[in-house]
Structure formats: structure tokens, C-alpha cells
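Apart from one protein chain that is not included, each protein chain of the complex appears where it belongs.
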């Protein structure tokens, strides 16, 4: 899955995994007070952040990556009836 | 559409999309507690931010780009009867 | 219009536009909760900010520029009966 | 023990030591108001953080290291029935 | 007027102008909620701030300069019966 | 005295001096509202902090140094029945 929309700088767009798919993948989020990560697929990646030194810092994730991210990370958008999240790459914890 | 006004540094001026146009484009903003992005067209772009290193960091958006930005981003201005928003490029989420 | 006073570093001195002049220029500030920009003319510009790298970052505005700035930006001073504002260049939104 | 999941940047995944194992290892956490460190084993390490200068800062811990970390550090995840913590390397105090 | 005391780094010592002298100079501070600048003469200047890069950032003011500064800037000291203010150069708005 | 545990980055492990030893050494902490320093011996030192520039900043203390540190600095750990503190080198005030 990909997307024509291009995030700016170090932002990525993620298609969150559906609730049932999450159980199948073996990831169970324990019921504690800790922040609970969410799972999704990267569908668009920005060109990277330009550091103060002028260096372009390349993103480490790519389209198609399955990722874990914080529950409250990002901003919701809906394109052609599908829900996405747009967030900074630094809000992503890990690539599955 | 362009504009004679020149934003400073890493600021851009955006003409927000009218409400009906937003529905046609297929972007529907869900009714949740999350911050809701807005859509508009870039009508003026600053020369870029000069980093501490003295490097000019070029803007990544250009006049004519359709962009998504945070609902509370920017400052409203009205020029010759038209409403615009002036904001930092980092307040823009993505180019459509 | 110019001014013998020399702002330090990245500061500029601005002669705010009179209220009636603002209406003629076609800039009408909508009556919302958003921060409302003000208009004025640059009458003095500092030599620029020296970055941590030792680089002098040149100001992007010059004496005579018509500029927009935030309503609460700067400090008021009165010289020979005329009111001015002294503010950092980063408080200026755009050059008209 | 290793893990197929790849943390991003300067994050690491840790398998927390079981409560009884902690007593055997001779580490007893005194009952004071001070923050109490926890012990665990590193099971996955990110590629490192890219600094503003563009330099990749290599992680100092490796898979298999027994580490001490702050009690409230990290985010809980459960993979195939096992509990892990994902945290920044800077949340780790020491390697045993 | 000069002073044997040597401020450290980017600090300067200022002899505040007496109240009557302020009126003569034509600077009248309007009675608003805005921060009101004060006027004085620089009597001692530090060697400059050493930036993180190791660069010495030279001060832009010199002994004898008439300057404007924020009303609440600096720390009061009294030497041989005369009141002075010691402040960072960045607290100075402009040289008259 | 040394310790097999290796602190990460710019952290050090300290064996706090016993209360009676503190009086013998001639250091008496006055009974004021000021933060009171504590004394101890460095038993383990991290490899140093890697700065944003990629430079390894070497620790300035070494194993065996008698040091003063802030009363509330660090995290308590107990290894084989002995109490230690693990803290950042920047929490250490001085070497005796």
C-alpha cells in the first residue's frame, strides 16, 4: 500500500492495523498504567529532517514497514474513506 | 495564485481551502479528540531559515502546493478581502 | 524615514502604521480569537545576531520595509514625540 | 535471547528479569524514597541516533547485556506472550 | 566614565541615567502595560561569551555607549556611593 | 575499591562515605537552607558521553577519587550488601 500524499521533513503517514489483526500478530498490550504502543504500516515517508548543520537526516523507516508507535502519537486524517495517522519518525518505537 | 507579500525566514502564507472543496477532495476529518488538520494552498514562501551554523535551510514547499496543516497553526491575515494564514513551514504536515 | 538609534544584534525598530492607514492598505484583521498581526515601517535594523558558531546572521529586513508583526511583539519607546516598537527580527511575520 | 523486532534510533528492547532472579543476583533495592533501578537483559538494539551534525552515534549496549534501568523507564510491549520494555539507551544506568 | 571592575563573559555594567536627564533626551516612556525600557551609560564590558564551538563572541557595545535596556534587567550594585546595574549584553535593546 | 558493573556514558558509581568518616575528614556541612553536599568514593566510571558532534567527552573523575556531590543526586543501588549511588558526572561538584 502506498499514498500520493508526501509528508514534510521527518514526518511519516501510517495506516493503523485493525483491532483483530493486532491479536493475530501475537502482540498483546498488557492492562497497566504504562503507555500502550500501537501497530501500523508505513504508507508514506518524508524526505527527512534538515539539521541545523544543513545535513539532511535520512528517515530510517520505509513504505511497507510494520511499526509500533505511541498510543497518543500523531494526527488523524481520513483520505478516500481510510483513516491514517501522520506523525514524526521519532514517535515510532520499532520496526517489526 | 500568488501574493506580493514576502514571508520572513521559514514562514509561508496559505490560502485555506473553502469548506465544500474539502469534502470533494475526499479528506474527511473524523470527529475525535485528536487535533484535526486543515487543507490549503501555499501562496507565498519565505527564503528559508538561517541555522546557527549560518546555513540557509531551503523551504521544502513551493507556491501552488496543496498542504495539510494543524487546525490551530498560524496567524490570520486578510488582504484585499481574502483570508490567509501565515505560519512556519514546520507547522505543515504534508503536501497533497 | 530613518533613525539614529542602533538596535543591538537581531533587533529592529518599527514605526507602527496609524490606524486609518491600515484600512486603506486593504489589510483587515478579522475579529477572531487568533493573534492579530500589526503593520509598520522598519526605521532601524541591528547588525545581526552572532550565532554560537561565530557566524554573523545578517538581518533579512532593511530600513523602509513595510512589515507585519505580532500584536504583542516588542517594547514601546517614544523618541522626540514619536512612538516606536523595538523587537527581534523573528517577531516579524512578513515584508509587504 | 534475541528478537526479530528492530528498535528505531537510540532505542533498545529489554526483557525484564523475573522478581526471584533479582534476589539471587545480589542486587537488593533499598526501601527509600529514591528512584529504584530495575534489571533486565537487552534483546534488541537500534542502529543508533543520528545527531544534528549528521553523525551516527553508536549504541554502547549490545544484545545479551544485563542492564540496570530506571523503574519508570520505557513502554511495555508483549510479543508471543513475553513482556518486554522498549526504552531509550539513555534510560539505561549501567551494564552489569 | 569608566570602572576598574571587569564583568565576566557577556556581561556589562551600566550607570543608569538620572530621572531628569531622561526627560531632556526626548525619550518619554508611554504609560501602557508594555515593558518600559530604561536608559544608561555603559561603564564596563566583559571580554565576551565563549560559545560551545570555542569561539569568543565579541561584545557589540563599548564603554561610553548610551543604551536602552529592559526595566527589570540586571542586578543592582553600589560602588563608592554610585549605583550601577550589571546585566547580560542581550538585555540591552539599542545604542543611542 | 572497584566494581565490575560498568556505568553507561557519563555516569559514575559512588560508594558514599559513612557518617562518622565524614566528621573526621574535617568537612562539616552547616545547618542552613542551602543544598548540602555529600562525600563518597568513585568505584566505577562510564566511558564518557558522546556529544552531538560525535566527539567522546572523556570523564574527568577516575576510580578511587574522593568526591563531593549534591545530597539529592543519583539513584541508590545495593550490590552484595553494599549501598552505592549511580549519578551523572555533572552531579559531582569537586574531587577532594
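Remarks
Should a chain be cited, it is by its letter among A, B, C, D, E and F, assigned in written order, with residues numbered from 1 in that chain.
Convention: a contact is a pair of C-beta atoms (placed from the backbone, for glycine too) under 8 Å apart; a residue touches a chain by one contact, two chains touch by 3 or more.
Predicted, not measured: the structure shown is a model, and the values here were computed from it.
For subunit F, the list of residues touching the undisplayed chain reads 26-30, 32, 34-37, 51-53, 55, 57-58, 60-61, 68, 70, 89-90, 92-96. Those residues of subunit E that touch the chain absent from the view are 4-9, 11, 13, 44, 46-47, 50-54, 74-81, 83, 86.
Operating definition for what follows: only the chains that are shown with their structure count from here on.
If subunit C is ignored, touching splits the remaining chains into A, B, D, F | E.
Taking the definition of touch as given, a chain qualifies here only if it contacts subunit B and subunit D alike; those chains are A. Note on chain placement: the centre of subunit C and the centre of subunit F lie 51 Å apart, centres being C-alpha means. Remark: subunit C and subunit E have CA centroids separated by 23 Å (rounded to whole angstrom).
Among the residues of subunit B, those in touch with two or more other chains are 51-53. Chain contacts here run in a simple line, from one end chain through to the other with no loop closing. Pairs of chains in mutual contact: A-B, A-D, B-C, C-E, D-F.
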